[in-house]
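So the structure is just underneath, and the comments pick up after that.
Every protein chain of the complex appears in place save one, which is left out.
Up next is subunit A:
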Amino acid sequence: MLRRTTRGIAGVRDIFGRLGLIAAAAFTLAGCDSNTAREIRVVGSSTVYPFTTAVAETFVNQGGGRRAPVVESIGTGAGLKRFCEGVGWEFPDIANASRRIKKSEYQLCQANGVGEIMEVQIGVDGVALAEANNGPRLRLSKQDVYLALAANPLGKPNAARTWRDVNPSLPAIPIQVMGPPSTSGTRDALVELVMEPGCAAADPQANALKAAKDAAPYDTRCKRIRDDGPYIDKGENDNLIVQGLAANPNALGVFGYSYLEENIDRLHGVPIEGVTPTYATIADGTYPGARPLFLYVKKRHLRAVPGLADFLTLYTTMWNPKGKLTQRGLIAAPDALRAKSAQIVAQRAALDPAGLH
């Protein structure tokens, strides 16, 4: 007993002694360097994430001892909010966005002293509606999608339970659409590109409401997605939707085109207005769900953050139709647009806020 205890004392004293030493070392480390040169920081859309990470990886693999960029996938809305919180080492340099920055977001940036920002379109993506290969082979119009998914189509709560309720020419299978949550840019794009035009087609009052000063009635009628079951929120994890479609052949899934391309042996795209989502239809804009993908860059960080300008230049070399990013599922923008984006990067041209809404 006595021997045990004495050994215990020595042991405990030793442990505490060492702990103190290591803790002291850790805090000296922590205190020293937060303000010196830091790595590039990118936040935002999960749709742009695979492309920005691919560029980040190439950026490091090119050598030259660059610090690895840090890319966080938190959704377009959350990303732009963090981006606009201010300038300085603790704020991100680039925001990935799967939609254009809103005027309110730009104003937030200005209120926080972010200053000029650059808008670089990196390519195009399609909001694809897809079903399993053994699915019902639906062919939908924007109006069908709107009537099936809106919370209040034509101003009344949505009572449609099967696709036939929406359009008599469709089969009587239950409406089940798995998609991303409300923080997602993909869902915003679905609303903007499919639901709103569908609303305009289905509802004669839509245009009048849109022009009205009070946006709330238009939003509830045309933009809100139903939450009574048929629209299934699957979170930001698009692979869960892919797995869900494989398990449930009657369901449709909503995700970025790259996921459809990767799983093309299991899934196929649902034609909207007769146009199937493919590389060609999205690239030339005939597919209704085509949308641009953007990077937003703080001009004031360009000189302060080492390598940021190189990173953007590298991005411009990788977004060509035969480039590395297209292999990862990005759809290259038309030539003229790519040239314009490359010019913005080269000349560090700032975004003109007049065109935003």
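Definition applied: contacts are C-beta pairs under 8 Å (C-beta built on N, C-alpha and C of every residue); 3 or more make two chains touch, one makes a residue touch a chain; residues count from 1.
Everything that follows uses one rule, which is that contacts and distances are computed from a predicted model.
Enquirer: Determine which name in "Biotin synthase", "Ubiquinone biosynthesis protein UbiV", "Phosphate transport system permease protein PstA" or "ABC transporter ATP-binding protein" the UniProt entry assigns to the undisplayed chain of the complex.
Expert: So the chain that does not appear here would be "Phosphate transport system permease protein PstA", according to UniProt.
Enquirer: Write down which of A:Gly63, A:Pro168 or A:Pro204 is the residue touching the left-out chain.
Expert: A:Gly63
Enquirer: Which of A:Glu39, A:Glu116, A:Glu192 or A:Asp219 sits in contact with the chain that's absent?
Expert: Going through A:Glu39, A:Glu116, A:Glu192 or A:Asp219 one by one, A:Glu39 is the residue touching the chain not shown.
Enquirer: Determine and list the subunit A residues touching the chain excluded from the picture.
Expert: Missing-chain contacts on subunit A: residues 1, 4-6, 8-9, 11-13, 16, 19, 22-23, 26, 29-30, 33-34, 38-39, 41, 46, 49-50, 53-54, 56-57, 60-65, 67-74, 88-90, 236-239, 258-259, 262-263, 265, 324, 327-329.
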